[in-house]
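This part shows chain A:
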Amino acid sequence: MSNLLIAPMIIPIMTAIILVFLRDNVRMQRVISLITMGVIILISGFLLVEVKNNGIMRLDFSGWLPPFGILFVGDAFALLLVLVASIVTAACLIYAFSTIGEAHEKMFFYSFVLLLVAGVNGSFLTGDIFNLFVCFEVMLLASYVLVALGGGKRQLRESLKYVLINVVASWMFLVALAYLYGAVGTLNMAHISMRVAEAGQDPVLTTISLVFLIVFSLKAGLLLFFWLPGSYSVPPTSVAALFAALLTKVGMYALIRTFTLMFPNQPDITHTIIGVMAVITLLAGMAGAMGGRDVKTIATYNVIIGVGFIMIGLAIGNEQALMGAVYYLMHDMVAKALLFLCIGMMVYLTGETIVKNMSGLIRNYPLFGWLYFLGLCALVGIPPLSGFIGKVLIGQGAIAGGDYILLIVGFLSSIAVLYSLLRIFLASFFGETIIVMEDEVPIRKGMMGSLVLLAACVIFLGLGANYIMPFVEAAAAVLVDPSIYIDAVMPQGNE
Partner candidate 1 sequence: MKETILLLAVALFFVAIALSVYRIVKGPSMPDRAIALDTIAVNLISSIAIVSVLLSTKAFLDAILILGILSFIGTISFSKYIERGVLIERKRND
Partner candidate 2 sequence: MSVSEMIEWMAVIMILVASIVAVLSAIGMIRLPDVYTRSHAATKSATLSVLMCLMGAFIHFWLTDGYISIRLLLGIMFVFITAPVAGHLICRAAYRSRVPLADESEEDELKTILFADEVEHLERDEVERARNANA
Partner candidate 3 sequence: MAQFILNLFIALLWTLLKDEDYFKVTTFISGYLIGVVILYVMHRFYGTRFYLRRLWCIIALVWLFIRELLSSSIAVMRQIVTPKLNIKPGIFTYETRLEGDWEVTALALLLTLTPGSVVMELSEDSKVFYIHAMDIEETKEQIIRSIGKFEHAIMEVTR
Partner candidate 4 sequence: MESVMVILVGVLVAVATYLILSRNIIRVILGTAILSHAVHLLILTMGSLKQGNVPLLSDSEGPYTDALPQALILTAIVISFAVTAFVLVLAFRTYGTNKTDDLQELRGNADE
């Protein structure tokens, strides 16, 4: 039963390998990869319900009891993210079917996507800090390949920067791990939490937590987002969407875990720093989005805004804010994927990236235009779409915690999002039609299908909040009270 926890990671890995043998059978590759994602969605959904009903689930690999072995811990937070990540990936895959091209498909494209998903899911599920590093690397390596695959001048150039920064970040992660092991002598996250609490999170441990903060911030794009705009604007649309939806989220997940589970005891220091970083991130993201002249730039800076906003939730750190962060995290995955697919589709249809060079798309492609508009509204946080509830919860948390600066900057960012995305809508979708009917590039069914799937998620995450809230509450409960997690992982108590 608990063996099912490994499924979201092992199934994509094994499928990815099997696809290597099916290199020339592109159709088969598509079918198998989509079925795989479907299976993962089902399994993670099932696990989520199980966990909500029966509490945190744990899988000790090889049966070694914590803290000695590696383990997967399925709590509602992790499984929610696994589920959403898998859905988003499925959508991006569907989009890729009709856009990525046979050359990529024969170069193991689907294998790399599945491996990326495996890394992402593993990062969400693992309960061992070193294993988190390894899962990160699975994800990163796959992302390195995907970002550079088949690239020309610009793509390779930006990929190189992305890879180099992430490599340095990975080694910094190891520095942090070395310190952590040197100080507390264990790797199990729950056990670390116990030991850190026992030592009262003294300055040495807090210093270590700050090293982790920097490392994960690099991955999450919190303040250290310099790698992000370049690398998100070069790969093929489906990859960019996948990145926008998943990569920074894993970093944020790690940040949230680190500062709610392992190092929650010095919020005056750690959470204040996170708050300051989040505010600067938001301001920078707003500046980038407002000042952007081409659609990809605007979209990537919106990713940064999303990061800042979610991290505000962590910085505030109370139950509502964390619930909001969890909710917003899910929303951001779906909505950012939708946004990036839309942006990519615009570029595909017009061959342009500069906002003012496109016009009147909505006449040619009405459904597409409205889906973009829907995504826009969701990202702004207009109710009853997905962004609203997370925003409300974070706002409530900020007010309850008295963090008004975070509140103001966070809510201001919605306006920047609105402004920047509305500009695209007005300039590119509205206005005189530039594409005559004969020149219309047809939108393939798969492309539209993926957009519709994501749009449906956006709507469901908003209107169907009632179905999701219990899971989010369960997730936040663990984040607020790490002892729930610890009790589930270390039932035999201390040492």
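Candidate selection criterion: all candidates are chains of the complex that A comes from, given by their letters.
Keep this in mind: contacts are C-beta pairs under 8 Å (C-beta built on N, C-alpha and C of every residue); 3 or more make two chains touch, one makes a residue touch a chain; residues count from 1.
What you see is a predicted model, and the numbers here were worked out from it, not measured in a lab.
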{"item": "Single touching candidate for chain A, where 1, 2, 3 or 4 all sit in one complex", "value": "4"}
{"item": "Chain A - residues contacting candidate 4, complex", "value": "130, 134, 137, 141, 144-145, 148, 151-154, 156-161, 163-164, 167-168, 170-171, 174-175, 177-179, 181-182, 187, 230, 293-294"}
